[in-house]
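Let me give you the structure first, and then I'll get to my questions.
The complex is shown incomplete by one protein chain, all other protein chains being positioned as in the whole.
On to chain A.
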């Protein structure tokens, strides 16, 4: 009975994957207010980062080592996205756009990982140019994304923002990924040298972890995952932008 019981539940998982048609309810008035405020704050935050980058560039005259000028707001607002992800998963935040929770969770986790576990932890890579590469990519993407959400909530979405969101990623996404990969790669020798976040045998709890190998595995995982996300976005683009075309034609 035990086996068939556990088997029974697994059979349900196999059969029961018929998805109910997603009935998307719009958020209520109070929820909308909160969401608008949240998205406006996030847009402003990333604008601050963008402005900070530009000012530092103008002040220094070169684009090297700009990380330090925007370090704190970057950490704050990138980690803030975790809260957003948690709210989405816990269903407190209704999905404003039909994006897969798993995919966005993945994206947020990888961003937070890069911000804290790589760039913050390995001080030597903070002067690398690859850091600037992904910071710029993230900044532009996030400004557009959060303003997109803000305008969607207010039901007043300018076509330009929608177009930008679903088109600029074509360049920004590979740019960001390159920056991320190059940064991790740059961090590798320092991790190896300092034994950062690594435990070796023998120890009382018989556990070992090699951060160096872990980072290499993370880099390898980009190979299957990045194309999936990229093509998903391309697919979304075709869907969303062709819808608007039809709308315009029918008017």
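Note that a residue touches a chain if its C-beta (ideal position, glycine included) is under 8 Å from a C-beta of that chain, and two chains touch if they have at least 3 such contacts; residues count from 1.
What we mean here is this: contacts and distances are computed from a predicted model.
A single chain of the complex does not appear, and UniProt lists its protein name as "TECRL protein", one of "TECRL protein", "Lipoyl amidotransferase LIPT1, mitochondrial", "Cytosolic Fe-S cluster assembly factor NBP35" or "Phosphatidylinositol N-acetylglucosaminyltransferase subunit H". Residues 1-11, 13-15, 201-208 of chain A touch the missing chain (whole complex, contact as defined above).
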